[in-house]
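Handing you a structure now.
Missing here: one protein chain of the complex. Every other protein chain is in place.
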Amino acid sequence: MASRCMKFVQDELSSVVGSTVLVKLRDGTTIRGTLKNYDQHMNLLLDDTEEIIDPKTSIKRGMVVIRGDTVLFVSPITT
Amino acid sequence: MASRCMKFVQDELSSVVGSTVLVKLRDGTTIRGTLKNYDQHMNLLLDDTEEIIDPKTSIKRGMVVIRGDTVLFVSPITT
Amino acid sequence: MASRCMKFVQDELSSVVGSTVLVKLRDGTTIRGTLKNYDQHMNLLLDDTEEIIDPKTSIKRGMVVIRGDTVLFVSPITT
Amino acid sequence: MASRCMKFVQDELSSVVGSTVLVKLRDGTTIRGTLKNYDQHMNLLLDDTEEIIDPKTSIKRGMVVIRGDTVLFVSPITT
Amino acid sequence: MASRCMKFVQDELSSVVGSTVLVKLRDGTTIRGTLKNYDQHMNLLLDDTEEIIDPKTSIKRGMVVIRGDTVLFVSPITT
Amino acid sequence: MASRCMKFVQDELSSVVGSTVLVKLRDGTTIRGTLKNYDQHMNLLLDDTEEIIDPKTSIKRGMVVIRGDTVLFVSPITT
Partner (left out) sequence: MASRCMKFVQDELSSVVGSTVLVKLRDGTTIRGTLKNYDQHMNLLLDDTEEIIDPKTSIKRGMVVIRGDTVLFVSPITT
């Protein structure tokens, strides 16, 4: 996936750096945390994360580097 | 998947920007929302989304950036 | 998958535009509808679709853009 | 997978055009039918097919275009 | 996977042409048969095969063309 | 995934060499150990590892070379 092609994706991610996002991965893993960085492959750096096991259970993970090609979607959490 | 090859896909997506679409992902995740943007990899930006868990249950997700290579299909919802 | 290599696939798809086809996707999703368009990646545009859940249950989907690399097979339905 | 590299595969497929083959796909789908055409990606055109659900159950499918990168194996059926 | 890089794999496969091998595929399918041919993608041609369902059950398959990118491992059977 | 594109990922991994990290893989395998080395594909070398089966069970693995394209995420463990 060439970098030049993901312009709008990068614009969206850029606009939510510093905010809380929810990321769902291909195997169903769901992680919530503060987006600190990203690149054109959708590799993501999140901090203060928790892996959400079910609506009532989560595991604190701290800093997490997520591999972009495992991402299903990224969703900013507005409060 | 070279960008020049997905002409009809882009035409279809272009014609439904601003409308409600249903997107099904490789892991079975189903998201309904307003299509705001897309690119030639089928990366999608949806707003006012809900993740549909089953016919009676959904989770509000707001803005969602969906990675194109996880998409099974996109279907405009006509009402 | 280079476009020049799928000559017979495109010929087959070309010959059934306007007809009803059944498409099975990698996750088991099965969709039946009228083939409206296709490209060399087997991206498909179907209309008047229904997603077949089991022999007795289906969900009306209308227009559907299917991502080619999720397709297992395409089968014209002759009646 | 470059076309020049699959010489023996193409020779084998070439020798069974017109014969009955059994094709198993990545998701476990098994299809039996007459091989009508193929290309260097192992895209296959089968006719008079049936999808084999279990040893006692099958579904008539007629013509089927199978995407090569979903194929596990192709086996000619000798009778 | 460039052909020049799989030198030792090809040497190993070359040394067992004509012998019985066991091949395990990504979906768990296990096939035992005589290795007749191979190429640099690990595409395999086996003859006199049986698909092993469980230690007590197998299905005769005859000739089988296996797509290399679905192979987990190939193991010569020494007797 | 071209090497030049994963700058921030490499910076993050570089900053935690010698520290304990938790790595989750695509099939759900979870490994905790000391990060000894990495490359631009997220291939990882961990030492003093344990594979975490569940919160109460783990298997000592010692040195482990992890293939980058199977990584979901890498998370430094701060204590």
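Remarks
First chain written, first letter: the chains are A, B, C, D, E and F, and each begins at residue 1.
Criterion: contacts are C-beta pairs under 8 Å (C-beta built on N, C-alpha and C of every residue); 3 or more make two chains touch, one makes a residue touch a chain.
Predicted model only: the values in this text are computed from it and were never measured.
Contact between subunit F and the absent chain runs through residues 3, 25-27, 29, 31, 37-41, 43, 45, 49, 61-67, 69-70. What subunit E contributes to its contact with the hidden chain is residues 1, 5-9, 12-13, 22, 24, 26-28, 42, 68-69, 71-78.
Note that only the chains that are shown with their structure count from here on.
The mean-CA centres of subunit D and subunit F are about 40 angstrom from one another, to the nearest whole unit. The distance from the centre of subunit B to the centre of subunit F, with each centre set as the mean of the Cα atoms, comes to 32 Å. Across the assembly, subunit B contributes 26-27, 68-69 as residues in contact with two or more other chains.
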